[in-house]
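Take this structure first; my questions come after.
One chain of protein is taken out of this complex; the other chains stay put.
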Amino acid sequence: MRYAKRVLLTALIGAALLLLIDSFASGYHMYLIELMGIYAILTVSLGLTNGFTDVFSLGHVGFMAVGAYTASLLTFPLEKRPSYFPELPEILKGAYLPYPAALIVGGLLAAAIAFVIGFPVLRLRGHYLAVATLGFMAVVYSLLLNMEPITRGALGISGIPEYTNIWWIYLWLGLTIYVTWRIVDSYHGRAMIAIREDSIAAQSLGIDTFRYRLVAFVIGAFFAGVAGGLYAHLITLIDPRAFSFVLTFNIIIMLIVGGMYTISGAWLGAVLFTVLMQVLKPVEESTGLYGLVELIFSALLVAIMIYKPRGILEEELPTVVRRWLKAGEESKRS
Amino acid sequence: MTLLDVKDLFVSYGPLVAVQGISFQVRKGQVVSLLGSNGAGKTTTLRAISGTISLVGGKVTGGSISFEGQEITKVPPHRRVRKGISLVPEGRKIFHRLTVYENLVVGGYTVKDFGDRLEFVYQLFPILKERRNQIAGSLSGGEQQMLAIARGLMSNPKLLLLDEPSLGLAPRVVDVLYDAISKINEEGTTVLVVEQHVKKALTHSHYIYVIQTGRIIASGEPEEVLSMDMVKAYLG
Partner (left out) sequence: MVSATYILDLFIGSFVLWSMYALLAIGMSIIYGILRLINFAHGAMLMVGAYFYIMFLSMGLDPITSLPLSMALGAVLGVTIDFFAYRPLRGGPELSMLITSLGVYIFLENLVRIIATPQPRVFPLPEFLKGVYRYGDFSVRVIEIFTIVLTLVLFAALVLFFTKTKVGIAMRATADDLEASVLMGIDANRIIMIAFALASMVAALTGFLWGGMYGQVDPTTGFMPGVKAFIAAVVGGIGSLTGSVLGGYILGYAEIYSVGLLPPEYSGLRDGISFLILIIILLIRPYGLFGREVERV
């Protein structure tokens, strides 16, 4: 009951905010806010695996790509398919789904793949796992380039219907945060945190670490897949390069700078990244120093790893705010 | 003359205080034993003296350690070896993937008269000379302990610290080791041994300290310590 009220209130405030943005934001700013939302879905879902269990995956963008291509193919206008994809396999020729369903199917396919590769890969430890998931990403990339009948290779797919808008994105962001929060705040979530803090202790407590890792990995992949679908229907053209190591790195930067052990940290990282990017891009363009943004971000990442390895937000935002308020009251009283 | 002087030493691992203000001296030329059961703080004390305590997340939080009258608490561990302190760690920690000879090379990393040292340890443990080209990890437990002691002697230490040298070894091997320890001592090296093996320590030491939960509870010459009732009860 308490949960329901809080969720409803948050959703209402969110909706009001979106309405405000929707009616006032201009095209370009709107686009930024939309992109920010997609980044946030990616960081929050990556935080579920990388933050709440000790699995450090570099393959998140691979799942996003799976979702993006799947959803795009499913919503692609049927009449245009024969000329645009002349070699499309028979089953895909007539497979059409409305946008919301296509997003979910994209997410489910990503989740299914996560489930299959999770079985072997999640048994690896620490950086071996990081390497193997990076390998997964590279395999996806290489398949996208080479499965030309379906993906059109390096050309990519263009003319994807522009279905994604701010409402869809933030609805999914809300869902991602809600699901992640329910997981983290549940008995299972505490188990996952126990795994993160001390894998061996968790095992001796009788927690099946593998199962929790797999659950987190699969759910994370689902939302990454959905984010891919949202992204494809926002940008309307996708090609393999959009899902390369650069994006992987950017998402990791957002997550780590924001704070990978909290949900608020994850989305805060996405917000900061988008804002900073916007501030720095003009500087880069006016000075002609292309690469400056990445240079600053990478330096920031190294500095964060050294001085604040748990990121900016070590605790959830509501907890921090509550403490501030309390401290304010106490200082007033005294 | 006092070679090592530990005064009021406190050591902690984070919030956990493992050694609570112990003091003891090691006189030059002696074999001194630190006795106590598991978890009494013996290994921690040796790590504090060798300086490797910082590598395992611990910290000296109080007191002082002086070696040859010089305060060494702030000296980094690898420099203490050059000053003449050598620790043979618990569980031997030989370099498993290196050959016996290579282990000894690393042991003599800081010395100039490598050949003489090698000759000395080969004489002390002839089996090592026989096995010099064997991978250290393939040696038996007793041989590994001999190698660990030999490696520790390569730096020509003034003070040799031994952490549970008899742990897990057959009585016959322990006899060989303690004979070697006596020999090392006769050659002029001061020895500080940490042991659970009370009998061996008693027969081979000049002086004994008994340590319990981070504190010294008794000290004296072997017969003297053994006659104390509380020590009998504690050591069994």
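The first chain written gets the first letter, and so on, giving A and B; residue counts start at 1 in each chain.
The criterion applied here is as follows: a residue touches a chain if its C-beta (ideal position, glycine included) is under 8 Å from a C-beta of that chain, and two chains touch if they have at least 3 such contacts.
Just so we're clear, the structure is a prediction, and the values are computed from it rather than from any experiment.
Engineer: Write down which of A:Y69, A:Y231 or A:F297 is the residue touching the left-out chain.
Structural biologist: Touching the chain that is not displayed is residue A:F297.
Engineer: Kindly state which of the options A:V66, A:A191, A:A216 or A:I256 is in contact with the chain not pictured.
Structural biologist: A:I256
Engineer: For subunit B, which residues reach the chain that was dropped from this view?
Structural biologist: 50, 52, 55-57, 76-79, 81-82, 86-87, 89, 93-98, 102-103, 105-107, 109-110, 151-152, 154-155
Engineer: Identify the residues of subunit A touching the omitted chain, counting contacts across the whole complex.
Structural biologist: With respect to the unshown chain, the touching residues of subunit A are 54, 56, 120-121, 123-128, 130-132, 134-136, 138-139, 141-143, 145-146, 153, 200, 245, 249, 252-253, 256, 289-292, 294-295, 297-299, 301-302, 305-306, 309.
We take it that only the chains that are shown with their structure count from here on.
Engineer: I'd like the Å distance between the centres of subunit A and subunit B, where a centre is the mean of that chain's Cα atoms.
Structural biologist: That gives a centre separation of 54 Å.
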